[in-house]
Structures are given as structure tokens and as C-alpha cells.
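Dropping the structure in here first, questions after.
For this depiction, one protein chain was excluded, whereas all remaining protein chains were kept in their positions.
By letter and in written order, the chains are A, B and C; residue numbering begins at 1 in each of them.
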Amino acid sequence: MMVEIYSGPLDVKEILSKWLDEIDGKNWGAFIPFVGIVREEDDIAALSFDIYEPILLKWFEEWQEKAKQRGAIVKMAHSLGDVPIFTSSYIAAVMSPKRRAALTLIDEFVEDFKANAPIWKYDIVDGKRVYAQSRSTPMIGAGLLSKKD
Amino acid sequence: MMVEIYSGPLDVKEILSKWLDEIDGKNWGAFIPFVGIVREEDDIAALSFDIYEPILLKWFEEWQEKAKQRGAIVKMAHSLGDVPIFTSSYIAAVMSPKRRAALTLIDEFVEDFKANAPIWKYDIVDGKRVYAQSRSTPMIGAGLLSKKD
Amino acid sequence: MVKIEFLGPIGKETIELDAKNLSDVASELNKDKNISIWLEKSAVALNDTIVNSLDLPLKDGDRISILPPVCGG
Partner (left out) sequence: MVKIEFLGPIGKETIELDAKNLSDVASELNKDKNISIWLEKSAVALNDTIVNSLDLPLKDGDRISILPPVCGG
């Protein structure tokens, strides 16, 4: 099960339908998708995303392993390139036998995604692509090559 | 916005599609549904539910108010009667401008639902309807009429 | 007269009682062992609002609901 990367906005209904079909007839008691939608804010027309896939896939594989140890599965879809306001750029999901584990896992998974998935966000304003610096988070271990003296 | 009560299993795709249509063009940045599915366990063929609607609606209205104070909306669908294994009996959802508030709210909403929504669960085993006593939780304030002396 | 309704798995028909307050209701219901075992773990609603005090005065036509342990979802 890999990360699903789509060019442009996500078809939320189609992706959720596909994931629902995957759990059909299996013994998952809880399925929790998180759907992230681009908000209209600060006159942006869209957001835009760069992704560094090799490290994203490793990050995701580690989460699959963590989820497996808790008897669960994680899923993820993300957009590459431009995503207009009111459309979706990101869907994460957890499938778990039990409610409590599922609620904890989706929270941890989404928060760690925001902090450590190698994806860069840009605002599209007046046709320009501007790095969303103030909303971005240094990854764990950031500053390693910074001059200390 | 009311609680949606359906006879028998929920059509998850249809309900999620409808809720997605409701958020279309609005400024919700996060949509988190929780889908509860009946697990195959202890030879049950289905679960079955009784609901006391007047108090469920009040409970839900209080949650709508709590959600509103946080700038969010809560949604809920639940089954009445029999729900076979591998089908859904319960969907809750949160729509919120922001991720963090949405993750906290869905967790609190689902947990309080399990503890305080006036719904009773039965196992259907060999055609018999058996109250799921050991998995049930006394509501807040339980024991008021119990003889103390 | 007030009505007492037993919800969910208690499986008992609605009854009517003469009672001035919830303490009277408690005394009366605890006489029946099949009911009193439920009362220990049941919440109580007066006209569909959960209540937390035995002192509430009751009036003619009030409806009291006994809500045993729940498990939605």
C-alpha cells in the first residue's frame, strides 16, 4: 500500500469510495478519514505543492509499520502542483479494529505528517507562487549543517 | 441540522457524499468522518440498536452548540434495528476551519457519544437479541434512584 | 400521577405512580427487585431532561424515563 500522489486536486468521493471498497468484508471496526481542503484566505486562488517522493515514501512506510504494530492500517493521498480553493489537497485515513486506537492514530499520523512529511506549500496569489514560509515547520533534525561558531 | 437515523445499515458512500456536497464551496479546511463498522466477533450475525430519540436529539443539540463555539459543525448518522457484520451502524463527522480543532473535536464527540448517547446495543446470535451489557456504560448521573440504605 | 417508562433492554411496560418527588419514585421502584438491579446503573430523565437531584417536585402528568447503560455505535 503506497502513498497516492495525484496531479492537482483530489477527487475526495472517488478516493473515499475506493478505500471503503478495500475495507469491505474485512474486520475493521473503525475507519477515520481526514480530508484537508484548501481554504479561501489572504486572497489566494490556490495552493501549490512540491513533494520529495523518496523520503515521503520512507516516512509513510515507517508509519505503516507503527500502525501495523497497533493492528491498524494508514492510508494517504496528496496533491502535486496547484490545488484551487475549496478543493482537497490531502486525505489521510486509519483503519483499525477498535475506536480508541483509531482516534489516537489518526491524530498522531496527521500531526506528524504536518511536521515531517517532505512537502512544500506555496500560495498562488496574483498568478505568483509564494513559499508559505511562516506556516512551514523545520523537520526533526533541522539545522545540522548550520554554522555553530 | 439533525441526527440522521436510518433503519438498518448505513449507506456510507451516500452519506459521506451528501456531507461532502454540504461543505462544497464553504470555508472548512478539515472534514473528519468517523465510520463505525460492525465487526465479526463471538459468532454474532449482526448488532441491533434501540434509540431513545428525544434525549439523543438534546444530547446532539448540546454538541452542536459546543462545536459552534469552536467554529465547527458536528454531524451524525446512526442505525436503528439490525445491522449485519461488515456494515456500518454509525457515522460521526466534524467540519472545522482548522486541523487541530477538528482532530480534538472528533475525538471528544465520538467518546462522549459512546458514553452518553441514549442508544442500546444487542448482539444477534442464533437469531436471538442479547443486550450487550458488558460493553455498555452507565450514563452520567446513573444510580440516582438506587436505594442507598 | 406520574408515568415511569423503562428504556432499552429493561423490557418492562410503562407504569403510573402517585409521587410528590423523585424520592417517592425511588422508594416505590426499589420494592421490585427486577427493577432495583437496573436502578443502580441507570440514569433518570424527567420529561426528557436528565436529572441529578431526588428533591425535584413532580406534577401530575410528568414523565420519568429510566435509562440503563448505553452503547451506541
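Note that in this section a contact is a pair of C-beta atoms (placed from the backbone, for glycine too) under 8 Å apart; a residue touches a chain by one contact, two chains touch by 3 or more.
Predicted model only: the values in this text are computed from it and were never measured.
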Item checked: Chains shown that the absent chain touches, full complex -> A
Item checked: Where the unshown chain meets chain A, residue by residue -> 36, 49-52, 54-55, 58, 78, 89-90, 110, 113-122, 131-133, 135-147
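One rule holds in what follows: only the chains that are shown with their structure count from here on.
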Checklist line | chain A and chain C, separation of their C-alpha mean positions in angstrom | finding: 49
Next item on the list: Would you mind listing the residues of chain C that make contact with two or more other chains?
Entry: 73
Margin query: For chain A, give me the residues that contact two or more of the other chains.
Written below: 99
